[in-house]
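Sharing a structure, written as structure tokens. Questions coming.
Here the complex is missing a single protein chain, while all its other protein chains stay put.
Take a look at subunit A:
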Amino acid sequence: MQKFERHQGLVAPLDRANVDTDLIIPKQFLKSIKRTGFGVNLFDELRYLDEGYPGQDVSKRSLNPDFILNQDRYQGASILLARRNFGCGSSREHAPWALADFGFRVVIAPSFADIFYNNSFKNGILLITLDEEKVDRLFKAVEANEGYSLDIDLEHQRIVTPEGEIFEFSVDEFRKHCLLNGLDDIGLTLQDEPAIRAFEQRHREARPWLFRG
């Protein structure tokens, strides 16, 4: 996993609540058996005016000029500002894969759906929860100032605005540790192999019907 320590980047505002994973990456693109290549279809139904399908030449598609990611001022954005309950719906990890493949490293919103939250951290994306009032202020600042960027410091858990204002955020220690060090969960868990084996043995003795053969 890509490490995340500190990130400075342009902010794009997606002013809409309950953005679901079907909206982040529509189902026709889930047929891929790879983890990469989803970026061109991120927010496909908002981004393009025509219906997308896998394998098409996206350079020939007509872009929706009203969608933020198609506007000149947000080209190269790597921080997405969003509204409450971002990432609700299905468990498809294709959603964070698409965000990461497009170039997003951070999403800031008042709340996130649980499964999407887990999936994002496993793909090197930092999700920051800020209260609605702060998110609202950031929306206004981004819309008012072209080229608005934020400095995200994971180590010290703070966001620094261009005006020098500081927003502190919380993140659980384990997820922070994994992101800062780019650690693979499986490798870490397998360090506990003896504990898992011992548990499994006790569990099998207590409830043998949970094991077949």
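Miscellaneous remarks
Here, a residue touches a chain if its C-beta (ideal position, glycine included) is under 8 Å from a C-beta of that chain, and two chains touch if they have at least 3 such contacts; residues count from 1.
Note that in this section contacts and distances are computed from a predicted model.
Among the names given as "Alpha-ketoacid dehydrogenase subunit beta", "3-isopropylmalate dehydratase large subunit", "Thioesterase domain-containing protein" or "Phosphate ABC transporter ATP-binding protein PstB", UniProt records the absent chain under the name "3-isopropylmalate dehydratase large subunit". Among A:L63, A:I115, A:V160 or A:L180, the one in contact with the hidden chain is A:I115. Among A:Q71, A:N85 or A:T161, only A:N85 touches the chain left out of the display. When the whole complex is considered, the residue among A:L10, A:L23 or A:L42 that touches the unshown chain is A:L23. Counting over the whole complex, subunit A has residues 15-18, 20, 22-23, 26-28, 30-35, 45, 51, 54-55, 83-85, 88-93, 96, 111, 113-115, 118-119, 122-123, 172-174, 185-186, 189-190, 192-193, 195-196, 199-200, 203, 207-213 touching the chain that is not drawn.
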